[in-house]
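One structure is given here, and the rest of the page talks about it.
Missing here is one protein chain; the remaining ones are kept as they sit in the complex.
== chain A ==
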Amino acid sequence: MLKLIGLELKKGNLGWYWKGALIATLVIIVSVGLLPYVEETESQVFSDMAGAFMAIGTFVRATFIVFAAVLVAKLIIDEYKSKTITVLFTYPINRTRLMLSKILIISVVTFLSVVISNIIVVCGFLITNHYMHYVSDPLTADFLIEETARMLLYAVSAAGMGLIPIYFGMRKKSVPATIVSSILVVAIFNSNNPGFTLSSFIAIPLAVAAIGFLFAFWSIRNIEHRDIA
């Protein structure tokens, strides 16, 4: 499996992705910094630290779920579009494993991007906050640990959500369908919903991640039995 992942990465160099991810992260930092000014009412965008962290997380995940769709388009849909899939599928390798290695790359890269980008944006925010005083409650170690745990959990969730577009993209082998479905996924699952209870804190993101993985596996079930036109 590792070998297959290595070969996949050799085929499609991911340099473009990391560059795009870096730019997107910088854009998020600037937007988060500007948000209090854009929002005119004084009802505070960031009521407190927790609120700010939640907004940042939402921003970051939305971005990288769409990025995941671009990865899906490049790694999976493009193979069908350019017909290289007919080469790939005549190798003495289990087709499910070939597809799984692609899916694994997409979800791991999405997970890492969400985590890294989140950390960078939070740092950016804390630095700006130091001068601008958007929120004034102090940072405690407990708070940071809890937020980190939450962030990791939601990153897993995003990695799963990012896979849902595979299902829609694979139906007609369409790049637009892939991207558009990712935006819908963001709109539906990534809304900033206040009033989380403790149970929803763990259950919902994990359920969403599970849905994503199920969609992905559903898309590649029986790939052995399908005709490659």
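In this section, a contact is a pair of C-beta atoms (placed from the backbone, for glycine too) under 8 Å apart; a residue touches a chain by one contact, two chains touch by 3 or more; residues count from 1.
What we mean here is this: contacts and distances are computed from a predicted model.
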Protein name, per the UniProt record, of whichever chain is missing from view ("ABC transporter ATP-binding protein", "peptidoglycan glycosyltransferase", "Pyruvate ferredoxin oxidoreductase" or "Carbon monoxide dehydrogenase"): "ABC transporter ATP-binding protein"
Touching residues on chain A - with respect to the absent chain: 3, 7, 10-12, 82-84, 86-94, 224-229
